[in-house]
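To start, the structure itself, in structure tokens.
Of the protein chains in this complex, one is absent; all others appear in place.
Labels run A, B and C following the written order; every chain starts at residue 1.
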Amino acid sequence: MDELRICVVGCGMIAREHIERIQNRIRGARVVAVCDVVPANLEQGAAIAGPGTKQYKDFNEAVNDPDVNAVMVTTPGQFHKSPVLAAIKAGKPVFCEKPLANAASDCREVVEAEMESGKHLVQVGFMRRYDRGYRQVKELLDSGKFGAPMIVKCTHRADGVADSYTTAMAVTDTAIHEIDVLPWLVNDEWDEVQCVMPRRSSKAHEGLQDPQVMILKTKGGIVTVLEVNVNDGFGYDINCEVVCENGVVNLPCPSFPTVRFQNNVSTKIEDNWIMRFIDSYDVEIQDWVDHALKGQTGGSSAWDGYVASITADALVKSQTSGAFEKVQTGGTPDFYQK
Amino acid sequence: MDELRICVVGCGMIAREHIERIQNRIRGARVVAVCDVVPANLEQGAAIAGPGTKQYKDFNEAVNDPDVNAVMVTTPGQFHKSPVLAAIKAGKPVFCEKPLANAASDCREVVEAEMESGKHLVQVGFMRRYDRGYRQVKELLDSGKFGAPMIVKCTHRADGVADSYTTAMAVTDTAIHEIDVLPWLVNDEWDEVQCVMPRRSSKAHEGLQDPQVMILKTKGGIVTVLEVNVNDGFGYDINCEVVCENGVVNLPCPSFPTVRFQNNVSTKIEDNWIMRFIDSYDVEIQDWVDHALKGQTGGSSAWDGYVASITADALVKSQTSGAFEKVQTGGTPDFYQK
Amino acid sequence: MDELRICVVGCGMIAREHIERIQNRIRGARVVAVCDVVPANLEQGAAIAGPGTKQYKDFNEAVNDPDVNAVMVTTPGQFHKSPVLAAIKAGKPVFCEKPLANAASDCREVVEAEMESGKHLVQVGFMRRYDRGYRQVKELLDSGKFGAPMIVKCTHRADGVADSYTTAMAVTDTAIHEIDVLPWLVNDEWDEVQCVMPRRSSKAHEGLQDPQVMILKTKGGIVTVLEVNVNDGFGYDINCEVVCENGVVNLPCPSFPTVRFQNNVSTKIEDNWIMRFIDSYDVEIQDWVDHALKGQTGGSSAWDGYVASITADALVKSQTSGAFEKVQTGGTPDFYQK
Partner (left out) sequence: MDELRICVVGCGMIAREHIERIQNRIRGARVVAVCDVVPANLEQGAAIAGPGTKQYKDFNEAVNDPDVNAVMVTTPGQFHKSPVLAAIKAGKPVFCEKPLANAASDCREVVEAEMESGKHLVQVGFMRRYDRGYRQVKELLDSGKFGAPMIVKCTHRADGVADSYTTAMAVTDTAIHEIDVLPWLVNDEWDEVQCVMPRRSSKAHEGLQDPQVMILKTKGGIVTVLEVNVNDGFGYDINCEVVCENGVVNLPCPSFPTVRFQNNVSTKIEDNWIMRFIDSYDVEIQDWVDHALKGQTGGSSAWDGYVASITADALVKSQTSGAFEKVQTGGTPDFYQK
């Protein structure tokens, strides 16, 4: 394959970002078709993709269009499974935005289908593995200079969420990023998880427990403490501190000018995740394209997507029980061993 | 009273620091007598205090010397109770280094004796309440600008401990400072506590679990996460981050020159607690003297010392149980209400 | 034009970086020919460009190859003029690495030729205008929030230079970047400049005056102080502070993890300019390609290159005179007015 001819299934906000990205900043790929059940979305997606883009309402037709040799799934989470399975069936590489699916059983179904196909076709869109800062931290950790990681402390803070955001979504929508990126960062696997609830912020909408403190232990004994705080009042603020035997490594914050103004020396905090991770998305999609052109996958696999889902389920359970809950994946199949 | 004429009971290391401090940097006080059962210590203490200092082997005689009108207790923790009780009996103000006593029951005994005496005589030496950084943080929190505190994250890190340091001492010797200072900082009381054990550092001596992650909830629902890490490999490192409804406040690190050298821009980390809190000790002892001269106490009371002890017991219990354990003080007596 | 088919004239180190960049990370352009008088360089350049790349010894032939529709000049500075003039004559867009030429008279010749051609064809490779940090600073300044700039303070520090580096090159090779980027940053023009010599570093090789302090005043009265220090002992360290009427804005340093290690909290400083500005080069070359495809130029113009050269001459003169020397450009021609 010397060029990915991509069909984008689902033309919502993130899809439009990706279409623009692929058409303008990615080498070796083109969006040739878009698909959405909502006509307005479909039209917008096609307009961004440019003249000549094919438009589909039915994802099966789209995926199986012979002009299409790769699929990007950007539908809402509950509609990820079917187009991903269709792509696997068609033997076409597929990039699926996170999460792989909302239910762990659906993730498992994808995993089984991919293993059956015998080919690595599915990449899940956890973009943090492509963030420069996380990569710098991983490089330092992997160098061995700091010794073994023992404690990891993270914050996942945002300045407001939609009214539809629920207590469980603090795990499934928000913490899910740390659930995926941290085992990759420290080369370990989740073992058990606990959720501790602080007093509610008066800024949280009715029915939402915010903030939350999540404690995740790995099989290797690393204790991770994650603050999820989506009404923080000041911006999008991702931090990650890794305490090792010989020293401590902190994820860098985005680089902004330092300013002296009105009795403060200050640096800007991002408004939202789009700006914070916009570079990571570029790197991620380019990496997917580069891998797919060679018949490979990069980043998070379908198995990673399944494990994230199982881990999220355990955390949601602990939101009610308050106790440590086990993360039971049944062990990594040979197919997904690295 | 227009000058404290102090007898220092116990002439170990911290005592010598305090004697030097009082004789040279504190107004309104003088060390007039020293007491120790070990002759070498006694001699050293007297030498630092200067010519004319009385020397005692028996703390009862020392405390009741009519030339003495105030007592400083700097014996090892298990020998705090008796001289403190003697000072209360004599009606003389007494500064007792932390902890008030090793056993909660001993602390309780001191509390009962002080209440019976009807006078506030006992101040416990938790110096962090006098640290400029904590005071700046408290001022910001009390201003209301940041809204209610919801989460507090602390580190208490040191670069090595004696071989005699035990897993329980991570609570009773180390975390005890946060146990005292945090309720004061956020105007709340401890409710329940949990201890989670990460993988052991290969630097920890045999039999010692280090690091430890402690989770302490207040009655007001604030969740505190405290990392105790006494073989950190890089220095004495105290941090405290308070997550409030409108923003986050971080304890400042000590102020050192920033240096560009050998491919790094860096700032020094303190070697040990003596340098980190040396200013706080000056402020603390001066504050004790100023209060004592007016018949009052400042800083931590005997009740605070008792509560710290009860809380520490609950944390030590959780080191084994792994579960949340309740902190049961029986309620603050009227005598100690602020 | 829908694709730049580039001939790279001069296949030294920076050329090889650019060839690799264009072939792998830039959209809308391909290197189709390389040119060098040194056979080994030519071969290396061609190898990086890949199979099918044409090889030339004569820049005239290369520039006039009908397969070539754009030129990149990466010869040593003293050999920039001729291929740039050839490209102008051929009416092909040309990217010329900085400086435009070593002598101001040569720069002037290019300017005259470009004006005569009636087309904007020449872009000079001052990459800092494409650095994200400078762009962030410019955006803040242009917002007006901070009022008018009054003082600018810069450092241009490196950890070592070749033995061939001379006192004059502190201006023509090093300060030349600030000479170009600062007027762009603050929307002003140079008026007069002075060079002040501190004591020599014992690290400077014989005959080299290092460090140097350069003072550059703009027509609008902004005073710039630039430290050039190319044996700093610790890394590549670019700083820029703009003092405005209402506040101060500082160029951000590159983003690296913060590390606690061996009694220091530290952040890495870059080893050299390649890593510091690697992202800027990507953005710069893509911007040149995007503009050239539309028949335009971006970044620094031939006129900017000429002004930089005139300014450098004045600074070199002040290295001897120690006095303020005037920067006399004769005024911006209409052709280059923005």
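In this section, a contact is a pair of C-beta atoms (placed from the backbone, for glycine too) under 8 Å apart; a residue touches a chain by one contact, two chains touch by 3 or more.
The shown structure was predicted, so the numbers you read here are calculated from the model rather than taken from an experiment.
**Student:** What are the shown chains that the left-out chain touches?
**Tutor:** So, spelled out: the chain left out of view touches A, B, C.
**Student:** Specify the residue from the set A:12, A:147, A:220 or A:235 that touches the hidden chain.
**Tutor:** Candidates A:12, A:147, A:220 or A:235; residue touching the omitted chain: A:235.
**Student:** Can you tell me which of C:246, C:272 or C:328 touches the chain that was removed from the display?
**Tutor:** C:246
**Student:** Pick from C:47, C:115 or C:150: which residue touches the chain that isn't shown?
**Tutor:** Of the listed residues, the one touching the omitted chain is C:150.
**Student:** For the chain that's not shown, point to the residue among C:114, C:131, C:173 or C:227 touching it.
**Tutor:** C:227
**Student:** From the list B:144, B:252 or B:333, pick the residue that touches the absent chain.
**Tutor:** B:252
**Student:** Using the document's contact rule, name the residues of chain C that touch the chain not shown here.
**Tutor:** Against the missing chain, chain C presents residues 147-148, 150-151, 153, 196-203, 211, 213, 215, 217, 220-223, 225, 227, 229, 231-234, 237, 243, 245-248, 322, 324.
**Student:** For chain B, enumerate the residues touching the unshown chain of the complex.
**Tutor:** Residues 24-25, 27, 132-133, 136-137, 140, 145-146, 246-262, 267 of chain B touch the chain that is not shown.
**Student:** Touching the absent chain: which residues on chain A qualify?
**Tutor:** Output for chain A: 159, 232-235, 237, 253, 260-269, 271.
Note that in this section only the chains that are shown with their structure count from here on.
**Student:** Whose Cα centre is nearest the centre of all Cα atoms in view?
**Tutor:** A
**Student:** Note whether the interface between chain A and chain C is symmetric in residue numbering, meaning over half of all numbers used appear on both sides, and answer same or different.
**Tutor:** Copies use mostly the same positions to touch.
**Student:** Between chain A and chain B, what is the separation of their C-alpha centroids in Å?
**Tutor:** Spacing between the chain centres: roughly 45 Å.
**Student:** Please work out the Cα centroid separation of chain B and chain C, and write it as a whole number of Å.
**Tutor:** The mean C-alpha positions of chain B and chain C differ by 58 Å.
**Student:** Please tell me the distance, in whole Å, between the geometric centres of chain A and chain C computed from their C-alpha atoms.
**Tutor:** Computed value for the inter-centroid distance: 39 Å.
**Student:** Counting only residues that touch at least two other chains, what does the list for chain A look like?
**Tutor:** Where chain A meets two or more other chains at a single residue, that happens at 246-248.
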